[in-house]
Structures are given as C-alpha cells and as structure tokens.
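Removed: one protein chain of the complex. Kept in place: all other protein chains.
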Amino acid sequence: MSLIYLLDLCAVAVCAITATLEAQRRELDLFGVTVIAVIAGIGGGTLRDILLGRLPVYWINDPIYVVVGITAAMLTFFIRRKINIPRNFFLLPDAVGLALFTVIGTSIAMNMQVNWFIAALMGVVTGVFGGVIRDILCNEVPLIFRTDIYATAALAGALLLITLDSLGMDHHLAVIVAMGTIILGRLAAIRWHIHLPRFHRHEQ
Amino acid sequence: MSLIYLLDLCAVAVCAITATLEAQRRELDLFGVTVIAVIAGIGGGTLRDILLGRLPVYWINDPIYVVVGITAAMLTFFIRRKINIPRNFFLLPDAVGLALFTVIGTSIAMNMQVNWFIAALMGVVTGVFGGVIRDILCNEVPLIFRTDIYATAALAGALLLITLDSLGMDHHLAVIVAMGTIILGRLAAIRWHIHLPRFHRHEQ
Partner (left out) sequence: MSLIYLLDLCAVAVCAITATLEAQRRELDLFGVTVIAVIAGIGGGTLRDILLGRLPVYWINDPIYVVVGITAAMLTFFIRRKINIPRNFFLLPDAVGLALFTVIGTSIAMNMQVNWFIAALMGVVTGVFGGVIRDILCNEVPLIFRTDIYATAALAGALLLITLDSLGMDHHLAVIVAMGTIILGRLAAIRWHIHLPRFHRHEQ
C-alpha cells in the first residue's frame, strides 16, 4: 500500500499544480490560488467519502494531503512568476493523476461492498470532481463537461478494474491494467481530438 | 410504498430530462449533459441525506436512481437532435416532480423526529436543490432565486403536510393534499406570473 500512498500524494500535488496554472488566468491572490489548488487536489476524494459515509473525510486524520497540496500550489505560484511553464508539460502527469485517483476511489468503494456500478461511479467521482469544484470556484462551466474524453476514460478504467477483479485477476495487476487504460485513453483523446457527441450551436 | 417509489423514479427521470433540455443551450458533450442531468435528478435528496446524516446517501445502496437518470438524459440527448421538444411540454411533469420530491423529503425528515420547521426545510431542499446544483454547474445564477413561485410552493406544501399530519389526518391523504397544493400553486404561479417581491434595478 505504501507505493499507492506515495502515488496518491503525487496525484494531489499534480492536481494542485495544474489548478494553480489554471487559476493564474484570474486575478487571484496567493491565498485564493492555494485554496483552489488544494480543493482541486482533495475535492474528489472528499466528495466520495461524504457520499459513502466514510467520515471524518480521509485528510482529517492524515493532514499530509493538505500539506502536499499547499506546498505544491505555493511553489508553483512563485516559480510561475519567474519561469513560463508550458501547459502541456502536465498532460502526462495529469493523466496519471486521473488514473490513480480513479483506481483508488474504485478500490475503496469495492472494499465497502457496494454495487459494482456505484463502485465505478465512486472511482469517477474521485478522479474528476476535484477539477469540477476547481472550475466552479473559478466561475467557469467545468472543463470536463466540455472537453475531450476525460471522465469517460476514468469510467472505462473503473469498469475494467471491476471486471478484471471479478474474474479473479490479482488486484495489483488489475490496478495496473486499469490505470494503463485510463492513461492511454486520455492521451489518445488529446492526440486525436476524440470526443463524445455534442450539442452544437447551429443545431439549436 | 411501492407507488411512491415508482413516482420517485419518475421524478428523477423528469428532472434529468428537463436538465438535459436546459444543458443543451451550452456546448456540452454527451458526458457533461448526462452528469448534470443525473445530479439534477438526485442532488436534492443527496444533500438532504448528508445534512441529516443518513449515510451512505440513498442511491449508493439503490443504484436504480442513477440508472434511470442516465437513461432519461441519454434518450433526451439523442431524441432532441431529431425532434424539437417544446419546453412547456414539461411544466406539468416538472411541477409533479417538485411536489413528489418535497413530500418525500419532508416525510423522511419527519420520521427522524426532527423539529417540524427543519422537516419542512428538508422537504424544500429535496425538492429544489437538484435544480440549484444544475444551474451552478451550468454557470448560472440558480433559476429558483430569480423565478416565479417555485420553492415557495414547495415550502407551503411541506408545511401543510406537517400540519395535517399533526392534526391526525391519514398520512397518505395528507401527502395527496400537500402534493396537490404544490402542483396547483406552481401552475398558478406560471399561469398568472405570480412572484415574490424583488429588488429592481431602478431601486438600487
């Protein structure tokens, strides 16, 4: 579990960093950027814990998550003033973070013996809701509702993890396969602009 | 209880359908529309359960609610591309949904022996907060804060249900009277543009 824990902290940091870069487009002060970054990092898991009734939420008894989020946001805030970090620098870490959060959320829900469908949903919630709350705080329609396959990749990975697990595959191997699927799905969607059907303005 | 259960599922579907029609005004993809529609359908009851401490929230152990929401949203998404559904087609189902959610939320809170005033509030939360979250996700000031009597009708119905119940009326009959009041109040408000006092721009 300790590797998963380390990777989980890395995912929080990546979320906080990308949220800081996002938030810079608005005229926010250091505090605002930090709060939004931390919420982006821990928001998905927090909502999952509330819905499942796992209270107090996970970071209350393990504040290292919040500390990692704050540190990552502040470093990014000040480094960003000196160096121009290209956005697509974080596309791969972001995909890894999505994959990690999704398999962790799905695994936690599976351990609580909930229905497989709800377990997959909890994985998606863990993976994407930090970003949703970030966008709401920044007063934008959440990116994942408008963008290339993102939550869909998380959902596919979560369902794959559950299927492999129910077929008796070793859990660690199933986790790796599911994460690989999410990362590749996400990167392929970015590379070839794959997206789901949309309402277009001229159709209205 | 099985009729209530069926009606509850219908209310989730109606909420999801109207949310899909709402969301079409933004350029959202199928995933975004579906998520917003499901949240609109189950969001009010979810917030009620969290506030009351009824965790895990109701749809964790009964995923049919989520399935109904997803199905209704997807069907509407694709049908909408072929056929133009007039908005006011859903005014009556929407009023029925509001009434149902309100009496269900009020009844649940009454069973938990909370104060009558809090029970009425929980009814209103169940009835209207799905729509509030929907509007926040669509980046709009929630409609119920700007519109004709909506939550007020829900509040009146919830208070009526509690009053009739405390007077010893049969619970099923009280539910029907309260629902009728909400539906008629809502339709009357739409028909004659009844609304509460407002701040007007020229008064500022």
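Letters are used for the chains, namely A and B, taken in the order the chains are written, and counting of residues starts over at 1 for each.
Convention: contacts are C-beta pairs under 8 Å (C-beta built on N, C-alpha and C of every residue); 3 or more make two chains touch, one makes a residue touch a chain.
Treat the numbers as computed from the prediction; the structure is a model and nothing was measured.
The hidden chain makes contact, of the residues B:11, B:151 or B:183, with B:151. Considering B:4, B:52 or B:164, the position touching the chain not shown turns out to be B:52 (whole complex).
When the whole complex is considered, the residue among A:36, A:72, A:119 or A:158 that touches the unshown chain is A:36.
Across the interface with the omitted chain, chain A contributes residues 23-33, 35-36, 46, 50, 55-57, 59-61, 63, 66-67, 77, 80-81, 136-139. Touch with the hidden chain on the side of chain B covers residues 50-53, 55, 114-115, 117-118, 121, 132, 136, 139-142, 144-147, 149, 151-152, 195-201, 203-204.
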